[in-house]
Structures are given as structure tokens and as C-alpha cells.
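To start, I am sharing the structure in question, which I have written as C-alpha cells.
Of the protein chains in this complex, all but one are displayed in their positions.
Chain nomenclature is as follows: A, B and C, assigned in order of appearance, with residue numbering initiated at 1 for each chain independently.
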Amino acid sequence: MSMIKILDSTGKADPELEPNISKEKLVKMLEYMILVRLLDEKGMRLQRQGRISFSIPSTGQEATQIGAVAALSPEDWIFPAYREPGMAFYRGLPLEDLVNHWFINEKDPQKGRRLPGLFGSKQFRYVNPSAPIGTQIIQAAGAGYAHKYLSENLVDIVFFGDGATSSSDFHSGLNFGAVFKTPTIFFCQNNQWAISVPLSRQTGATSLVDKAQGYGLPGVQVDGNDILAVYNVVKEAVKRAKAGDGPTFIEAVTYRAGPHTSSDDPTRYRPKEELEKWKKLDPISRFEKYLRAKGYITQEGIEEIRSSFDNKLNNLISEAEKLKPPSLKTLFSDVYSELPWHLEEQFNELNALKGRNA
Amino acid sequence: MSMIKILDSTGKADPELEPNISKEKLVKMLEYMILVRLLDEKGMRLQRQGRISFSIPSTGQEATQIGAVAALSPEDWIFPAYREPGMAFYRGLPLEDLVNHWFINEKDPQKGRRLPGLFGSKQFRYVNPSAPIGTQIIQAAGAGYAHKYLSENLVDIVFFGDGATSSSDFHSGLNFGAVFKTPTIFFCQNNQWAISVPLSRQTGATSLVDKAQGYGLPGVQVDGNDILAVYNVVKEAVKRAKAGDGPTFIEAVTYRAGPHTSSDDPTRYRPKEELEKWKKLDPISRFEKYLRAKGYITQEGIEEIRSSFDNKLNNLISEAEKLKPPSLKTLFSDVYSELPWHLEEQFNELNALKGRNA
Amino acid sequence: MSELTMVESVCFALDEELGRNSKLVILGEDVGPNGGVFRATQGLLEKHGPKRVLDTPLSENGIIGFAIGMSLMGLTPVAEIQFVDFIYPAFDQLISEAAKFRYRSGGMFTTPMVIRSPYGGGVRGAHYHSQSPEAYFTHTPGLKVVIPSTPYETKGLLTSAMREDDPVIFLEPKRLYRAFKEEVPKGDYTIPLGEARKVRVGGDVTLLAYGAMVHVALEAANIASTNHQIECEVIDLRTLVPLDIKTIEKSVKKTGRMISITEAPKTSGFSAELSALVAERWIEYMEGPIMRVTGYDTPFPLSLEQEYLPTAQRTLETIMKVYNF
Partner (left out) sequence: MSELTMVESVCFALDEELGRNSKLVILGEDVGPNGGVFRATQGLLEKHGPKRVLDTPLSENGIIGFAIGMSLMGLTPVAEIQFVDFIYPAFDQLISEAAKFRYRSGGMFTTPMVIRSPYGGGVRGAHYHSQSPEAYFTHTPGLKVVIPSTPYETKGLLTSAMREDDPVIFLEPKRLYRAFKEEVPKGDYTIPLGEARKVRVGGDVTLLAYGAMVHVALEAANIASTNHQIECEVIDLRTLVPLDIKTIEKSVKKTGRMISITEAPKTSGFSAELSALVAERWIEYMEGPIMRVTGYDTPFPLSLEQEYLPTAQRTLETIMKVYNF
């Protein structure tokens, strides 16, 4: 099984495989890669400053998320893990929603209930992620069944890490997807580590893509730091799914360049040289070189993208930080479709207590 | 992946593959195949007569269990599913233990707590099985780790059905076994059905043996109705395991000739012709022909084996049926290593109630 | 009109709702050509077709996870877990996912679905075909828990459950599946979730039960009345979450005595919750101890099953104890 690559490290594309994407779209793809990296920097800094409680970077994995979302149509559904925030923004999710969510304030669309970074959007068909690893994989298979049942010509793509391939829901997800031939794309971001556990402790297989055959699924291994290659394999998988040929398993070989989350210190377990090696394969700089060589963007253009996002974010942050936490009522709403008596009673008790001690 | 076979349907062995097994051992193997079939007949009859509550036949699957146990050493551990009773008897478990267990009486080593057919024996290293499907698979991997840790030169073999390959514990079992290179043999009895669900609804894979590669394990597909072939592949897997090369995944292709259990009616879902086809591949008659051709046994000899087991069983049954149920105390013992106060109290309450209403 | 068993009533409810709700899909192990190991889905595949009645691979986390995905996209999945004893592999999908999706997404994503499963003892099924794990579900915010006690009730409650906007655990007391028949009307009738049913009126002792234990409670109540002139009020809770607290309140305030009867192990069973509710709200009305008649704190046995399960006899002794306190 050989790995699909299009861009070499100097940003030159294999002419046989180079996809035909418009200039506008290519530049948009770069913009959102830049945004993702910027969000990581901001998130980590805010966390270090104690202004938000948590941050999950996806630095080094920008090509997978943006390459994939660019290959989907906006109606297709995304089941993210937690290292794919760029897919939501690429589709139009307002940055304001993210920033309010970071600060878990009264305007947080998740109502202040999730760790910063774990957000979803129904409007942009980006499913609210879990934290337990792998649960979304089988759900995406079931969602695919629904699309098929409803004769909607849609695809679901589900993201998960190398660690998640050990989960029960990976196994049932690929199995159910294959048995029911659902229009589901199983996209594994093999970033080599599950917190501190290396791939060699995760599986005895030579390659994660070897798992596909055991479910009777086609498997593709792709250079996950090569956005054009990612774009192509996802396009191909979408075609299969929409033709009724069922799921594809994609293993994108990439690298988590940062810590697992803001709570993690990778220097405890990870050799420095490994990081250095992968930095040379950075997905953004490869794609920048490609676009510069094509004359689609300049260095100044790149810096402008960055600073424009930066300004926007800084403004949003200073607004969001001023807002109050969500109301007391949000502690009890959305447990059920209505408020049953016992939750109403508990709300009233708490409300009264707050009142007495205000 | 081609299927390993040694005996053809006339009982002729491929001379290149024919294992070197002593006459005594070969005859013993046949004896226990005959016993297994007889136990199925008895069990089902007793159940139909309402004398025992439940029965799980393994008719048609005698070659897998007996071929495998013959290839192990008596110190190796067996994690059965529930269609491998012959392995325990081959090793010496007294039939009396089974019959008392059938009648869940005071001499039942399981203390009347399990459905008839779900028994284990520590002495014969035949682990007490569960009923939830697949749970033993990961346990066998852990047991293998223990043997390795303790430098015992032992192997664990674990049995499970085609249906069980969909379970979470199949996935974790093969994965942990491969990662920790445990001396575990994963033996799948692919009998084509999981109650009424056919293999085609269980997996999208062409063959279950295709699953091995996804864990980095060697996989072997064997004719499960060919006892010599089963013997050989298990021997080979034992050798690998004892050499420190880790697990092997074996798919034995066989057929559940009877109902799933005494509660099942396969005519509701299974085409008759399928059964007819498989009856021609019956594992016992193939092996009988082989032994007769070798001059190791005669038709009369075969009948003698059967009637001697039959007499023995009939005597045991009439004894077992006379015995009382286990004592009230067994309702509360073995929940913990000791009897905590709350169980003692519950026991005393029940005892007093029984006394008042005796 | 026809007399049906409980399991026929389940099948009837599913059949009619499949006819009414084109987005309803049934999935589980052996629910297809075999019609379910208890025949609760008998004939549904033939009538409604293979897109709507799905035999699945042998994976409970697969079944519930797949159902969640269906539900997120607008279908109404009704999943069968063959025996509730086999639901544990699906616990993560149930507890972390189905129960929390609405809350965690700020109300954006919802997962209405029904998970139906036979539960309870009395059929010589031993540990793994007899358990009563309802307490686990009642301790999981986000799930509703419903348990019927007769064929008529079953159809009305199951039909309601299939129209709920929340995930519902619907547990069917398998020992009642074929225990008796009852008139079960054709057509659309529902019994609202969250309302208990007073099965017997009495002023002396309140007996709370659900599922098969309703009949045990009734039997005990009848003996208590006949032999001891003690009149028990028997309440079939029907829905454990949300609970009908008003009906309980009225009854215990009237009788001043409460006993709950449940099959599950005693410690941390749903009986404990019922006792706790009464003890924190209306202790001043109580004229005797608040008692539980339950299964014992052991795995479910086989040969001593009848000793394990609450009986009318055990219930009666408890009634006498509370009454004569």
C-alpha cells in the first residue's frame, strides 16, 4: 500500500495528480490553514494567561482538515474529533461563536457547558463532538444510513485519531458502515501519538490502513501534510459514497506538532528530533510555496491574511471577555426537551439559595 | 488466502500434510467427537422432556474443538465460548460434573448458578465461560500476558464465533494480543450464523481471516470440519506462541448443524438446502472414514464407543436427577471472598422466611 | 378488538407506528427474518421491508451508536437489545452520548430514540438473561425510563415513547411477555409518560412497583386484605424518569406507610430512590419504617431463582411488619 502524495517538500506538485482547483478556492484554503494556526497560538496564549481554561491545538494538522472540507459540498455532514476546527470556519461559522465559546459566556452557543474547543454547529453541519474517544465513528455510520434511507445525496465524513482506532466504536463503525454500505468516509488523522502513547503501542499492524480490508472496505493512505493529496482522496471517497459504493477508510499520515492539549507537556515523552523532522514537512509552508510558485499569493499577501484575522480576533476577545456567564437556568435546560418537575424543583431551590446568599 | 484442508470428503488425507499422530491418540480423538455428538442428543432430549432447562449443541463442530485440544498440551489454558465442551472431557473432566451441572443440583460444581452448558473447570484449565458474546477474547490476551510475565511456557487458546468478531472485545483482544505479543491463539469458529444473522450481515469482508492483518497478526483459514487440518494449524500456532512470536488468528470454516440453542428454531430463517450441503461435509464421518481406511477402527468399534458413553450417561442422569438443589447458602456465597454483613443479613432474613413458611 | 399477550402488544405498537411514521426504523440482532428471539418484531420485516427492519452485526455499542447517528439526522430509531443484560457494551454510547447530546450541544443536536429490551427474572435465564438494571438508567440524566406492566399499558406507553423527543429506555418484563392476555385496542392510543397508575385503592399501606412486580404487589395486597383486613394501595409507576411524584405524595400522605417492590439487587436500586424521596419529603407522615422488598445483593442466580425474586409472601411479611410497627 503506497502513500498518496502530490506536493513535494519544495511545494512542487506532481502534474499527473494535481487537482484542478480555482485560484480563489486555493487561496481560501490557505487562508483557513493560516487561521487554524493562529487560533492555536491565541488559544494557547489565552490559556497560559489564565483567561480561558483549556485549549486544543491542531498545529501541524491544517492540511487534513482544510483539504477535506474543501473537497466536500457544504451540505455534507462532518463528525469531527477535536482537531478539525478549521472545517467549521471554512464553511462560515462566525469566529465570534468560537471566541464566546472559549470564554464560556452568555453568548456561547454551547451555553458554557463544554471545554473550550469542543463545539459544534448544526447550521454548518459540523456535529457537536464528544470527549470520549471514538464515539462519533459509529454515529457517522448511522447518519450515513439516514441519508441513504431519506434518499438525500449526502456524505458523512468522520475524523478520529490513531488512538481512536483502538476504540470499540471504531470497530463497530467500520463494520456497520461496510455491512450497510453507508455513504461514510472514515478519516483517520494518524498524528503518531495518542497523548504520550506512540503508534507502536497502539497497534501491531504495519500501517493503520491495513485495517480497511478486515471490514471489506477500500483503504487509502495519504500524506496528511499535503493538502492537495488530501483533497484528492476525499473527492474520490465522496464519489464512491455518492455512487452507492459505501465507505472508504482514509489514513492520513501527519504529525501533532504541539502538545496534546494545554494540559500536556510533550517533552516528557517525545524525542525532540522527531519534531524537528516533521517540522520540515509543515503543511502550511508546503502549500504556501506551491501557491507562490503559481503566482497566486505573495509573502505580503500571507502576512495580510494573518494580521487581518489577528485584528478581528483581538476585537472579538476583548468583547467576549466582558460578557457574563450563562444564566442559572442553563444549568437545567436541555437535559430533556422539556423541564421535568424534579429539575424545575432543583432550579427553584438553587435560585432561592442564590437569592438568600446574594 | 487459501483454506487449509487435509482430509477430502472420502476421508483420504493429503500425504504432504498428514500429521503424525499415534493410533491411540487418533482413536481417542474420534471417541470424544462421538461423545460430543451424543451429549448434544441427550441434552436436547432432556430439555425437550422438560427435565433440564436449556441445552447448547455443537453438532457439526466436533472437529474444531477436538482437533484443537489434541494439539495443545494439558497445561495450556482454554477460554471457551460455549460450543467446545468436548475440550474439557478430552482432558478428563468427569461426565458426572456435566450431568450434575445440567440438573443444577447440589453437586453441580457451578453451584446451580449457570445455564446448563455454561461450565468451566479450573483443574482442567477450561475457563468458566460468560454468556455476553466475546468477553473472553480480551481476557485470553491478558492471560497470555500473565504467562509471559511469569515465564510459564504456556499458551492460551480462545474460542468465539463469527458473530463475536463484531464485538468490542474481539477488537481489543486481537489488538492487545498483537501489541503485547502474548502467547494467545484466537480461534474463530465461523459456523456461518449468529443465531439467525448470516455472515453477510456480520461483516463486509470477504473472509473473516482478512481481519488478522489489521492487527499485524498472521491469519490462517482452515477447514473446520477437517480435524487433521485443525490439529495442524493449532500446532503451528502453539509453536509460534511458544517461540515468543505472539498470537495467531485462526478462522475455522464450519457449520452449526443444529439450532442455536434449545430455544431456537432455525427453520424460521435458514434454507434447508444449506444444511443438506453441509451434512455432506460432516466432520465425524470424514474422520471415521479416515480411521477405518487406516484400519484403526471398525464400525462395531464405533458403535461400542457410543453405547458405552450412552450407558454411562444414562446412569449418571438417573443419579443426578435424584439430588436436591444447592443449599440456600449458595445464593449468597462467592459474591465476595467473604460474606459481608449485608449479605449475611439477607441470608438470615431469607432463611427465617423459609423457616416460617416451611 | 383482540386479546393480546404483552409481546404481541409490543409488536402491534411497532407495526402501527411503522405505518404512521415513515421515519421509524427498527434495528437489532435477530429482529429480521427471525422476528426477534421473543417474536416482538415478528412479521415486521415482511410487512415493512428490509430498509426499515434491520438485522445488525452482533454489537450493542454498534446498535446504539448507529441509532444515535440515525436520530441526529432525523430518523426515529427503535433499537432492540436482545436481553438488557447485553446492554453493557453500549453503556458509553448510552451514557456519554445519547443522554448528553442535547445538553452538551446547547440544545442544537438531539437524539430521540427508543431502546427497548426484555428485562427481569422468572424465566430460568440465570445471570445473563434475568437482570434488572433500571437503576443505572435512572441515575443518568438525559434518559427517560419506562416499564409497562400489562399488554394494554405496553402499547400505550411504547407508542408514547416512540413520539418522545428524548431517548427513552423501554424495559419489557419478559416474564409477563406471555403470562396473560388482555384487550389491546387497534389504532392510535397513548399513555403519557410521567403518570403513574393506581392499580388498587387502599388506606393502610402504599405499595410502589413497576413491571412484573406490580402483579406481586397486587397478589400480596389481596392476601393482606383477605387474611388481615389491611388495605394496600398499589401504584404502578410506569415511568421511573420522570417520576409521578404527585401520585406518590397523595398516597403516602394518606396511608403513612410505604413499601417498594423491585427485582434488582437492593443496594442502590431504584427502591432506594423511592425511599429517599419519601424520607426527605414526608417523613412526618410516616407511621412505620419505609421498606424495600427487592432482589438480593448477588448476581442473578438460577436454581434458587424463586428464592431470589420478591414474592407475595415476602411482600406480605413486610406489609405486616410496617403495619404493626
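One rule holds for everything that comes next: contacts are C-beta pairs under 8 Å (C-beta built on N, C-alpha and C of every residue); 3 or more make two chains touch, one makes a residue touch a chain.
A quick note: this is a predicted structure, and the numbers were derived from the prediction, not measured.
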Exercise for review: From the listed residues A:69, A:194, A:253 or A:317, report the one that touches the chain absent from this view.
Suggested key: A:194
Point to revise | Options A:91, A:113, A:211 or A:256, residue touching the unrepresented chain | key: A:113
Study note, to complete from the structure: Out of B:29, B:56 or B:138, only one touches the absent chain, namely B:138
**Study point:** From B:32, B:160 or B:180, residue that would touch the chain that is not displayed
**Key:** B:180
**Study point:** Residue in contact with the excluded chain [from C:228, C:250 or C:281]
**Key:** C:281
Point to revise | Contact set of subunit A toward the excluded chain (per top definition) | key: 53-54, 104-105, 108, 112-115, 118, 130-134, 163-164, 166-168, 194-197, 201-203, 263-264, 268-269, 325-326, 328, 330-332, 335, 342-343, 346, 350, 353-354, 356-357
Exercise for review: Since one chain isn't shown, list which residues of subunit C touch it in the complete complex.
Suggested key: 61, 85, 88-89, 91-92, 94-96, 99-100, 103-104, 127-128, 135-136, 138-142, 241, 264-265, 267-273, 275-276, 278-281, 283-284, 286, 288-292, 297-299
Study note, to complete from the structure: subunit B residues touching the chain left out here are 77, 108-111, 113-114, 118, 120-122, 127-128, 130, 132, 135, 137-147, 149-150, 156, 168-169, 171-173, 175-176, 179-180, 333-337, 340-342
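Just so we're on the same page, only the chains that are shown with their structure count from here on.
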Point to revise | Computed distance of Cα centres, subunit C from subunit B, in Å | key: 36
Study note, to complete from the structure: Multi-chain contacts in subunit B, i.e. residues touching at least two other chains, fall at 166, 168, 201-203
Point to revise | Multi-chain contact residues (two or more partners), subunit C | key: 56-57, 59, 61-62, 89
